Structures are given as structure tokens and as C-alpha cells.
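Here the complex is missing a single protein chain, while all its other protein chains stay put.
Labels for the chains are A and B, by order of writing; each one numbers its residues from 1.
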Amino acid sequence: MTDASKAADVSGLVASVQSPSRRMALQIGLFTVLFLAAAIASGALVASVGGSPTEVLDALIDGSLRSPGAWGRTLVEMVPLALVGVGVVVAFRAGYYNIGLEGQVAMGALGGVVVALEAPGPGFLVIPLALVASVVTGGIWAGLAAAAHARRRVDVLISTLLLAFVAPNIILFLVARDYLLLDTTPLNSRRASQSERIPDSVHLPELNLFGNTVHVGVPITIVLVAVVAFLLARSVWGLQMRMLGQNLLTARRAGVRPGWVGGGALVFSGAAAGLAGGMFLTGAAFRLQDQIANDFGWHGLLVALVARLNAVAVLPVAFFFALLRTGSGFLAATGISRTVTDVVQALFVVAALLPGAIMTIRDRRASRRLAVHSATRVAPAPAR
Amino acid sequence: MISDLETILEPTVRLATLLLFAALGEYVAERAGTINISLEGMMLTGAYTAAITSSEIGSPVAGIFFGMLAGAVVAAMQAHLSHQLDVNQFVVGIALSTLAVGVTTFLFTEIEMTGDRIGVVEIPGLVNIPLIGEALFGQPWLTYLIVPAVGVVWWILQRTPWGLEVRAVGENPVAADVSGVPVLARRRQTIYVCGLLAGLSGAYLAVALVGGFSQDMTAGKGFIAIAAVLFGGWRLWGTIAGALLFGFADALAVALPAVGIDTVPGAFLDSMPYGLAFAGLLVFAARARKPTALASPFSRGTA
Partner (left out) sequence: MAAPVLELRSISKRFGPVVACDRVDLTVQPGEIVGLLGQNGAGKSTLMKIVLGLVPPDAGEIRIKGQARTVRDPTHAAAVGIAMVHQHFSVIDALRVWENVRLGGRGRLDAAELRAEVLALGEAYDLVIDPDARVGDLDASQRQRVEIIKCLRRDPAVIILDEPTSVLTLAESRRLFDGLRAMVSSRERAVVLISHKLEEILHATDRVVIMRNGRVVEEIATCAADPPTLARAMVGRDVSLRTEASALGLLDELTGKAVTDHDQGGEVVLRVSGAAATGSDGRRLLDGLDLELRAGEILGVAGVEGNGQAAVTELFSSLLSLDSGEVEVDGRVVPTGVPGAMAAAGVGVIPEDRHVSGCVLDLTVAENLILADTDRVTRWGILDRARIRTHAQELIDRFEIATPSADIAFRLLSGGNQQKVVLARELSSDPKVLIASQPTRGLDVGAIEYVSSRIRAAADEGVAVLLVSTELEEILELADRISVIFRGRLIGTMARSEIDLDRLSLMMGGKAA
């Protein structure tokens, strides 16, 4: 063995590994700095159009936390965001870039409304049934893309997206026809394109927490996210998923069937988005119209990105996004358009990308200094 | 009947041109190995910038220029984040598209603007040809630019050393690297080209077709343009065919009610371009040979 390679072999490593805790601290520091920068940039944007950043912040906090019942509304708003987000984490980890969540949320709501309106029986039976229907229809909508990929190599990224634009049109078609889902009750005398309101018995049961009202979807979502986080880290299924996302060929050799595991991850994310739609329908919206998905799909996708595809982090990030959504309702008084929150969200997404980029550069420099023996290679393409 | 066909053909040409400007850019970027999801964001930013410039300065031509520039600004972020800082290119694309929607919507609600539109240039004589005259020779002048744009893109990719290097980088970046081709620089440059063309596409939408801006006015057209490249099997003529087909589907939604056909539900017509693109990919995607290194990041000497 040569002296040079011995030097590298003493520790067995090609890159000096700094202590994990220091690395963690560095990353947390970077996130803090960049998120602060995003907040400052948001303030600057508000100021640039003549608004007052502090007033805007004040209004956001009023709307989302301080005013009576506000944090309950925020928690309810968090539910679809977290469900969509955790589904995205799973699909992206497996290398399946599902970005058509908005459509899957809408289709989930559609499945839910059909059951909620048509199924007879008591609420405690119909509610779960409606949610199952949401899961199934959301899953099917993503499943179309999974099948197209497995059978015809159609890029998941594009197919999920195209299907997302089709979904609201399907709903629009259904809720505009009186022989289908159009609300024909006298209350809708102007025949607005919407479904009938679902009966009170199929509204999600509510809980009262310190004067705030939340529905059972909130605890259910928290448990679901925790379970998925656990399975991703600790189950064979999670390991296979991560293998697939990082090295398709090794995964296949080790017995991972891309169609089932990867396609499964894609369907799972669709099902989670469907559930988000179902919960929004039975917990907050109570009737179907074409814009039912209400940007939960897009924002949930962003939640997963800001959470850096970490399932546990999805909950706090979803809560933060929910704050912006509920808080934006209080912005009218400040004279600033509520659309400012869209910019704030996007800035945070961009800020979330940068720590990874900076760490990559650091690691690359470190390994370039040391990796004499490793061959040049292109990283394997992610499955699409 | 002839006039009905004209009513469909004329918007087909306009909408296909809109898609094709963006698709040409995407085509160049994809040949170098990037799936550029921020295309939609580039178009939207281009559209807004073109509209606001044209409103503030009163010159749609300046609007077009600044629209292209705005597309290139988004491109700069996509290019350097994904092909220098090594962030996943899809994630960057999603982030930038979101940022574009957020910023343009916010600015649009905060700053008032007036609409303006560039003129229609009719080619004397030819415009009177029945059926196709109006569609091909009676368009806003920017529409005619698509013909040289296609030619230039073809010529640059097939006939210049730069184009050869772009194709090489999309096929085998490692080999291109040791041959002396600056891989990441070429990839970034193609994204800049893409940004300029997508910005132009957005500007075309704002100052040639609509004459103003509205919230999220591109409404997924960027993604359809990407689908056109995939549908076309990463070939220029295929991409053009894709843009024409999807443009036609888009035009039907406008034109069918106009010619008095109202039996087809509007919801169906509105989802036609997307559904058709999905179906088109189902039929053609498996056959196409895509650039070997498409969507694979490159960094020298990493294991």
C-alpha cells in the first residue's frame, strides 16, 4: 500500500468528518441567518410599496394567533398543509417528483363530497367513509401518473402537473350540472357552480381547547405525520424508498421494485393530498367548488421543501405557513395586499435552499482536497 | 365554414407561437441536460415586466426588451443555484416559479398599470389568401419573429461549436469536461438563453396578445411548453409539432364558442391542452431518446 493511500486509510475516510454536533450547529445557524434575511427582505418589500413592516407583522400575528379563536383556526389551516407536505416528503425521497398536489387535493375533496352527500347512515360511519373516498380518489389521480411512468416512461414531474390542471375542470363540470353535483337548493338560486353543503352530521367532530375550536383532523394529522416520520427512518419500506431515490440500480439489484415502491410513494403522496382535501371539505369548506384545493397543494409542496424533506420538520413549517395564511386575512387594515404572504412564503422557500447549497460547497471543497482515488462520475439521474 | 376555420386557425397560430417561444428556450436548456421547471416563472416574470414597462414608458417595444431581460434574471437564479451551488434543479424551479407568482401578483395588486398592445402587421396580398391568410400573415409583428427564432436555434445548436458543446454536455458531461468543454458554464448559458426566450414568450402574451397583465396569467402555459419538448422527443421539429398541437387545443377553447359550437362543455375545452399533452406523452414519451445526462447534476471529481 502506498504511503499516500495509507494516509487516507488511517481513518478510512477520504473526507475529514467534523463532529456531527458542530455540523448541526452550523446548519442551524445558517438557517437562522437566512430565514432572518428572508424576513427582512419581506419587510423591505412592504416598505418599498409604502407600507409599514411592523404594522403588517402585527396584523399577521393578530390574525393568526392573538385574536380570539385565531390559533385554533391556524391549527385547522395547518392540517391540509401538513398532510400534503408529508406526502411530498415521501415521494421526493423516493425520487418521484410529484408536483401536481393541487389536483390531488381537489380530487380528494371530490371523492369526499360524493360520499358525504350520497351515503346514508350516521356521521361516525359516513365521515371515515368520506375520508377513505378522499384518500382513494387522491391516490388514483397520482396513480395515473405512476402508471404512465411505469408503463410508458412519462416524466412524473410533468404528468402530475398536467393532471393538476385537469382536476379543477372536472369538478367545475360536475358542480355546474343539476343532474350531477350542482347545488339545486333554493339557497343557491343564482345557480353558482358549487355542490350542496354536506350535512352537519358529516362535519368533522370539533374539540374545544382553551377557547379555540379545532376539529379532530388536527390530532389525527399530528399522529399521521409522526407515524410516517418513524416509518421513513426505521422501516424496511423507508429504507427501500431512500435507496430508490438515491440509486435506482442498486435498489433494483437489492430487490426494490421501482414500480411498486416508487409508484407506491407517488400514490401515497396523492392519497395524503386527497386526505388533505377530504379534511378541508369535512372540517372547513363543507361544500365543493372548482377552487376547493385553495392553494393547499402548492403551499404543501413548499412546506416540504422548506422542511428540507424532513418529515418531522413538516409540522412546524406547516404551522408557520398556516400562520401566514390565516394572518393574511387581517392585512386589509394595513393597506397592503394579502398577496404579500405569497412573496413571504416564496422568499422562505428560497432561503431554505441556501444552507444546503452552502454546505454542499463546503463538503465539496473538503472532499476535493482529499478524494484522490475516487473516480470521476456523473451522479445517477433521479427516477422520473 | 371557411370563416369558422379561420376563427380557429388565427388563435392557433398566436397561441402556438406563445408556446413555441418558451418551448424553444426549454429545448435548448434540455439539450444541455437541464429540465428547467422555472420556465413558467420566467414567462410570468417576463409578462409582468413587459406589461409594467410598456405602461410606465409607454413603449411596448421597451416592454418586450425588459420582459426578456426579466426572464434572464430568473434564469440567472436558476442557473447559478442548480449548476453552481448544486441545489436540486427541480426544487429550484419550483421555488422560482412560486417566487414569480408571488412577486408579480403582489406588485400587480400594489401598482396600477394601463394596458398597451403592439400593432398588427398585415402582409399585403398574402393576408387575403383565403383560410390561412389571416392566420399566417395578419398577426402582431412579434408573431413573425418566431420563424427566424426557430431558424437561429436550429443553426446555433447544429452548426456552431457552441451548439456542439451544448449537445455534448447533455449527452456525456464527463467526456465533454475532459475534452475541454466548460460543462457547468454551458449549462448555465443555455438556461440564460431559455430565460430570454421565455421572457419573450411572456412579453408576447402581455403586449401582443392580451395588452396588459393579470394575476397568474400564464396559467401553466410554461408547463405545457415543457410538455411540448418532451412530446417532441427532444427534437426541434417535434417540439414545433407539440407547440402547434397544444396551441390548437388552447385555441379551440377560445374559438369553438366563438363559431357557435357550444355543445362541448367549457370545462372540457379548458382542460384540453393539459389532457392532450398528457395523452401525447403517453403515446410518444417511451419512444423518444432523451439526452443521456438529462437532469443529472455534474460536478468534477465527485464520487
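By definition in this document, a contact is a pair of C-beta atoms (placed from the backbone, for glycine too) under 8 Å apart; a residue touches a chain by one contact, two chains touch by 3 or more.
Note that the structure is predicted; figures quoted are calculated from it, not measured.
Note on the undisplayed chain: of the listed residues A:V154, A:V202, A:V225 or A:V256, the one touching it is A:V256.
Contact with the omitted chain, checked across B:E6, B:E165 or B:D250, is made by B:E165.
The missing chain, though absent from the display, is touched by one residue of B:I111, B:L131, B:V152 or B:V178; that residue is B:V178.
For chain A, the residues touching the absent chain in the complete assembly are 1-5, 7-17, 234-237, 239, 242-243, 246-247, 249-258, 366, 368-377, 380. Residue-level contact of chain B with the missing chain is found at 159-161, 163-165, 167-168, 171-172, 174-182, 289, 291-292, 300, 303.
Simple rule for what comes next: only the chains that are shown with their structure count from here on.
Centre to centre, using the average C-alpha position, chain A and chain B are separated by 28 Å.
Those residues of chain B that touch chain A in the shared complex are 35, 37, 81, 85-87, 90-92, 94-96, 98-99, 101-103, 105-107, 109-111, 173-174, 177, 220, 223-224, 226-227, 230, 265-268, 270-271, 274-275, 277-278, 281-283, 285-286, 293-303.
Chain contact summary for the complex, chain A toward chain B: residues 14, 45, 49, 97, 99, 148, 151-155, 157-159, 161-163, 165-166, 169-170, 172-173, 176, 298, 301-302, 305, 336-337, 339-340, 342-347, 349-350, 353-354, 356-358, 360-361, 364, 367-368, 371, 374-382, 384.
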